[in-house]
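The following block contains the structure, expressed as structure tokens.
Removed: one protein chain of the complex. Kept in place: all other protein chains.
Which chain is which? They are A, B and C, in the order written, and residues in each are numbered from 1.
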Amino acid sequence: MAGNSLGQIFRFTTWGESHGPAIGCVVDGAPPRIPLAEADIQSWLDRRRPGQSRFTTQRQEPDQVKILSGVFEGVTTGTPISLLIENVDQRSKDYSDIKDRFRPGHADHTYWAKYGVRDYRGGGRSSARETASRVAAGAVARKILAQALGSAFRVRGALVQIGPHAIDRGRWDWAEIENNPFWCPDAKTAEKWAAYLDEVRKEGSSAGAVIEVVAEGVPAGLGEPIYGKLDADLAGAMMSINAVKGVEIGSGFAAAAMRGEDAHDEMRMKDGRISFLSNHAGGILGGISNGEPLVARFAVKPTSSILTPRRGVTVDGRDVDVRTTGRHDPCVGIRAVPVGEAMMACVLADHWMRHKAQCD
Amino acid sequence: MAGNSLGQIFRFTTWGESHGPAIGCVVDGAPPRIPLAEADIQSWLDRRRPGQSRFTTQRQEPDQVKILSGVFEGVTTGTPISLLIENVDQRSKDYSDIKDRFRPGHADHTYWAKYGVRDYRGGGRSSARETASRVAAGAVARKILAQALGSAFRVRGALVQIGPHAIDRGRWDWAEIENNPFWCPDAKTAEKWAAYLDEVRKEGSSAGAVIEVVAEGVPAGLGEPIYGKLDADLAGAMMSINAVKGVEIGSGFAAAAMRGEDAHDEMRMKDGRISFLSNHAGGILGGISNGEPLVARFAVKPTSSILTPRRGVTVDGRDVDVRTTGRHDPCVGIRAVPVGEAMMACVLADHWMRHKAQCD
Amino acid sequence: MAGNSLGQIFRFTTWGESHGPAIGCVVDGAPPRIPLAEADIQSWLDRRRPGQSRFTTQRQEPDQVKILSGVFEGVTTGTPISLLIENVDQRSKDYSDIKDRFRPGHADHTYWAKYGVRDYRGGGRSSARETASRVAAGAVARKILAQALGSAFRVRGALVQIGPHAIDRGRWDWAEIENNPFWCPDAKTAEKWAAYLDEVRKEGSSAGAVIEVVAEGVPAGLGEPIYGKLDADLAGAMMSINAVKGVEIGSGFAAAAMRGEDAHDEMRMKDGRISFLSNHAGGILGGISNGEPLVARFAVKPTSSILTPRRGVTVDGRDVDVRTTGRHDPCVGIRAVPVGEAMMACVLADHWMRHKAQCD
Partner (left out) sequence: MAGNSLGQIFRFTTWGESHGPAIGCVVDGAPPRIPLAEADIQSWLDRRRPGQSRFTTQRQEPDQVKILSGVFEGVTTGTPISLLIENVDQRSKDYSDIKDRFRPGHADHTYWAKYGVRDYRGGGRSSARETASRVAAGAVARKILAQALGSAFRVRGALVQIGPHAIDRGRWDWAEIENNPFWCPDAKTAEKWAAYLDEVRKEGSSAGAVIEVVAEGVPAGLGEPIYGKLDADLAGAMMSINAVKGVEIGSGFAAAAMRGEDAHDEMRMKDGRISFLSNHAGGILGGISNGEPLVARFAVKPTSSILTPRRGVTVDGRDVDVRTTGRHDPCVGIRAVPVGEAMMACVLADHWMRHKAQCD
């Protein structure tokens, strides 16, 4: 209710601040008898971990997860799974430069407006560090879906735009996303991005990005009408990721410019099953999955922390210029890829269970 | 839970099918002692009502609302407000042409995949007729917010794109939206749209659109962190509207192409208050309102029902061509404007009450 | 959230006041393809209907239910089922005797303290008339459970005490409950009650009662640990019925006086299944059903409206004596029997679906 939980049946609650002793989450509602070990979660956390290339923050966090409950003799018990990640590199640094001021683009001012509290330690609860908990919950969701939907099920994400540079979709190759530090499916564009981001980084600036997440092997029928639509829940979940300003499904905003003949996916029977001849819908019609791959895309604004001084104000109402030094991602969109995948997995696990509840 | 409710404290549940005896909603959680009469709701329903120009469906529905509970002696009592709208023009028409087939772009196939039921009466529950209930709930939300936030509070929507034709934002004039059948704030573009839509309509085709909804007079501090972010809830609510494929806040997808210096709104003190020098954030930082106007935009795909035959399949798995005759909106995006406004009002009423609960 | 909904997956929301135009409820989350007709609901409403003996209120309400949505061609569609019951005998009577005063035992004062509104029309929302909606929702729940659990499933209620007169449990005969106006399973006690209640009624007084509700054919495994325990949800649901002051499961308060050897149900294998040798637990251990009959009991206080003048106060703070004339149940506990059954059915339908979601 107070905003720290996601999902209805598969439901997780995250807690923790960027520079407190630890962060974590409680995953409630997972089915029993799902094999689960810390390594299953760790592998996904490792993908989101900072400091893996020069294009992400140099903060060193091992992000080692511990399972404190809900798993016994290697399988889930059906009771809450408590996951804990210690903050190691929270450096009791000197915050005097930002302690009393609101940084442009950050949530400093709005948290203060809401709560009347200034937790100046690296963004406190509003820090993107919270997304580690999402990735951990997403790892549990993946295990559930793998068991439920079988090996055809897969969630993958890719970066499709950095700054003004979009990929060439004709060169899309999923295999490429492991070959560059951007999860870029287009090798040539990845090179362009490296050059672009080096320039951005040297200038002390930052860049935005667009991420695409695709789920394959999702059966038709998941999602609930009206306010529990699968796309509505995906939109809410993706928009809840730090710095996201837009979400689209399938053809998204481009659909607005289309004519009726072009925008709707025609159908033909194929091997006894309904087959769609295109996927403008992104796998969702009327809020319910149609059996095609689910395609969601979201836009991330440039990192707010930049070296160029920007006009801000202080807590006590004085004009001030703010220049953010320290370790920051020049493009937070990069590390948003595993986070977007986790959101997709969590929403799907929830809807798979909601569907079972009512319709199985 | 089964998807027919929106909101946590200000919470409404809608019910009803396109061609059943009636549709309606139950609005729960409204504060007591808010003046409320049927006329307060009717005026907003009249804006959404079909058949008001040649650019919307010719179905004739008076959409007359009745208040069945929750109001006594002209004010809300704090108990559930039951609103009922009879379906008048539900014509017991001949459905034999679509009864056994799944129409491309519609939810026919996915509802059947989910529920194993084919309610072929004009889309049944998946029909955009349901949005009348949203507008009714939104009218109640507006009354609550007007009392809470005063006369500075206002929610307005405009159509900013039809097909490939976007407005010229330099000509934006709110007064114009009452002067054309499109809620278009740019008189010149409205003319262009009329010509374009006449062509589309004559060809039996349809067009998409983009709607922008703006809320002014919203204080800083509304919204909850992480999964209850104001933008996340707006994204979910807007995406839940029929035919919507994308949602953005403030600069939205354009933010991805920006540099850090340009994307973040700088601040200065002005008359003792924090003033932002731009509004790329669309009034929301870290999921919480910052006192600037809230700006949300959503893309609507072209109407699925078109005269051109499209490839579909039948319930029993045969290939078939589907051509949809009958009374349809050539651009459903037009009537989505009051629906988008209603979603904005409902989400804000809910968050205003959630904020009071925890932080007042 | 504002208190007018019950259940998580099988969830209904009721609305309406005692003397408004109608009351009703929206049942959301019902599985699709369940046969459902108005007659299925009407038969249960008829059991709760007032005016069927001299021991219940003489208000004449046909309580005719209409299904407005969610059912098509005789089966549920999986979308919300809107049920409406018109208030026929709401007599625009003269309320001047209670309009400005708070009646002892009633919710007049507390509703006013909460909402600042005095809906003096026969109790408004706090009237037991709301329970008709519960019975209607319960009828839908019964249909779901009948299909899910088969013919072994049955929910039955009985009155086991009126005033100080408890039944003799040795004479319990379910067949008797249809033979007297009290749903009394002990024919001899039913006679005693008739005499007692005639006396109470003639004196213008009222009597309390205890109701027992039993569900048979419920499989082991329903219920969720800790805060979603089956007994916790039953306790909440039963306590939410008007005038209820206590709830117990199985041996209930009597368990407090027992020794460990006597309080716990021993087990033996029988025909390959676990069989309990007694049922002190009332069918629930650790919040989860154990396969034995579920047994819940609740206490109803005497009707608040009595002829004897009682000390009350007025809305504007003056001492006053209140004497309630009009048509009232001398023992509201009688008509609480079908309501208690409905609560049991609704809680079970919800938990059956919750169980399917997570554990099937």
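Here, contacts are C-beta pairs under 8 Å (C-beta built on N, C-alpha and C of every residue); 3 or more make two chains touch, one makes a residue touch a chain.
Since this is a predicted model, take the numbers as computed values, not measurements.
S.K.: Per the definition of touch given earlier, which of C:Gly51, C:Gly217, C:Gly287 or C:Gly326 contacts the omitted chain?
M.R.: C:Gly287
S.K.: Check the options C:Gln42, C:Ser240 or C:Asn279 and report the residue that touches the missing chain.
M.R.: The missing chain is touched by C:Ser240.
S.K.: One chain isn't shown here. Among C:Ala37, C:Val88, C:Ala195 or C:Met267, which residue touches it?
M.R.: Per the contact definition at the top, the residue touching the missing chain is C:Met267.
S.K.: Of the listed residues C:Ser43, C:Gln58, C:Gln147 or C:Thr308, which contacts the missing chain in the full complex?
M.R.: C:Thr308
S.K.: By the contact criterion defined above, which parts of chain B meet the unshown chain? Give residue numbers in ascending order.
M.R.: Touching the missing chain: residues 8-9, 29-32, 78-79, 225, 353-354, 356-360.
S.K.: If you put the missing chain back, which residues of chain C would it touch?
M.R.: The missing chain touches chain C at positions 1-6, 8, 14, 102, 104-107, 109-111, 113-116, 125-126, 130, 161, 163-164, 200, 205-210, 219-229, 231-240, 242, 244-253, 255-261, 263-269, 272, 274, 277, 280-282, 284-291, 299-304, 306, 308, 310-313, 317-319, 333, 354-355, 358-359.
S.K.: For chain A, which residues lie in contact with the unshown chain of the complex?
M.R.: Per the touch rule, chain A residues meeting the hidden chain are 1-5, 8-9, 11, 13-17, 20-24, 26, 28-29, 32-33, 68-70, 72, 75, 77-82, 114-117, 119, 121, 124-125.
We take it that only the chains that are shown with their structure count from here on.
S.K.: If you average the CA atoms of chain A and of chain B, how far apart do the two points sit, in angstrom?
M.R.: Roughly 26 Å separates the two chain centres.
S.K.: Could you give the separation in Å between the centres of chain A and chain C, each centre being the mean of its C-alpha atoms?
M.R.: 46
S.K.: Would you give the residues of chain C that are in contact with at least 2 other chains, written as numbers and ranges?
M.R.: Residues 8-9, 29-30, 32, 78-79 of chain C each touch two or more of the other chains.
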